[in-house]
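Then we have subunit A:
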Amino acid sequence: MAIAAQPQMPRVWRAETKPHKFCPGCGHGIVLKALGEAIDALDIQERTIFGCDIGCSLLSWDFFNLDTVQTHHGRTTPVLVGIKRARPELVVVSYMGDGGAYAIGAQHLVSSASRNDLVTIIVVNNTVYAMTGGQMAPTTLPGQKTETTPYGRDARLTGRPILGPELVAAIAPPGAYVARGSIANIVQLKNFIQKGLQNQLEGRGIAFIEALSSCPTNWHTNAAATWGFVEKEMTAYFPVGELRTPEEGPSGRFQEVPARGFQS
Partner candidate 1 sequence: MTGNEVVAWAALAAGADIMYGYPITPQNEIMHYWTRMAPKYERGFLQTEDEISAGFATVGGVLAGKRAFTATAGPGNILMQEAMAMAEMMRLPTVVVVTQRGGPSTATVIYSQQELNLTCFGGNGEGLRIVYSPSSHDELFLYTIKAFNSAWKYRFPTFVLGDGYQSKMREPVTIFDPEARGITMEPCRPMVGLSGLPGEERDPAHLRNTYNLEDELYEVLMTAIKEYEAIAPQVVEWDTYAVDDAELLIIAHGVVSRAARAAVVSLRERGFKAGYFRPVTLKPFPAETLRPLAARARNLLVVESAYGQLKRQVQAGLYGLETPVTGYLRPGMGITPEEIVEFVHAKELI
Partner candidate 2 sequence: MDFNLKIALAGEGGQGVQSVAEIITEAAYQAGFQALYIPNFGVEQRGGVSVAFVQISREPVSAPKFTTGDIVVALSHRAVERVRQYVGEKTLLVYEVGLEDDVLQVYGERQRRLAVPALAIAQEEMHPRVFNVIILGVLVGVTGFLEHRDVEQALERQFGHKFAQDPDLRELNYRALDRGYEIGSGKREVGNGR
C-alpha cells in the first residue's frame, strides 16, 4: 500500500489529538513543532510543564504529551512562575499570543523579566486578536486593517506596535536569553527555543522567544500573501535574530552594582 510521505511529528506531540484544530495556514502548528523538537532534543518531556493562555494558544491545551494547564488571558506566566517557585526541578513553558503577552499580561512580562524568572516564554505574534475575530493587537502594524482599525491602524492615535523582545532585552538582568524567530525559518526558530529551554535548565535566567506567525483567517490572505506579510511586512518592523545571550547585559541603561543597604 502506498502511503504519502508524512512529515515526522515530534515525539512529544500527542498523536491522539492530531490533526490539530488550528486554521489552515496558521503559524501555531509550526511554532509548536519547533517547541516539540526542542523538547525532544533536550529530552525533558518528563519534567516539562506546558502552560497556554487564552486566545488561539488555548487550542494547544491537549496538544502535547506534557502536563499542561490552560490559564486565563495574560496570566500564564504568573501561574508557571508559581509552579517553578514551588517545584524548581520542573521546566516551565509559558505559551501565549501577543495580546496576552504585551497587552493584558504586560505587567507580568515586565516583572518576570526584571526578576529573571526561570521560565521560558514563547509569544506567537500574528499582529491580531485572532480568536475573537481579528481586532487590533499590540503588534498590529501601522496602516494594517483589522476589525477595530477598519481604515488601517493610525499610529498617532493607537500607538506603534510593541517590540516585545526588545523590551525584555532592555530590562532583563544578565543571564537572560531573548530572541525573535519566525515561522518562515523553522530550523532557526527551533534553535532559539532550544536555547531558551537550555537557559532555564542551566538556571541562568528568563528566556523569551517571540515567533513571527501568520493568521490568514483574520488577514484574509491567500498562501502567497500570507507568506509575503510574514517575511516582508512583519520582519521590516520586527527584526529576526537573537537579541540577548546569557553572557550579555541588558541593552537598556543598566549598571551592575554590588548588593547594598542602609547603614544600621
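Some points to look at:
We adopt the following convention: a contact is a pair of C-beta atoms (placed from the backbone, for glycine too) under 8 Å apart; a residue touches a chain by one contact, two chains touch by 3 or more; residues count from 1.
Picked so that all candidates are chains of the complex that A comes from, given by their letters.
Quick caveat: nothing in here was measured; it's all calculated off a predicted structure.
Between subunit A and the candidates 1 or 2, a touch occurs in this complex only for 1.
Partner candidate 1 is touched in their complex by these residues of subunit A: 12, 14, 45-47, 49, 54, 58, 61-62, 64-72, 75, 78-87, 90, 107-108, 110-111.
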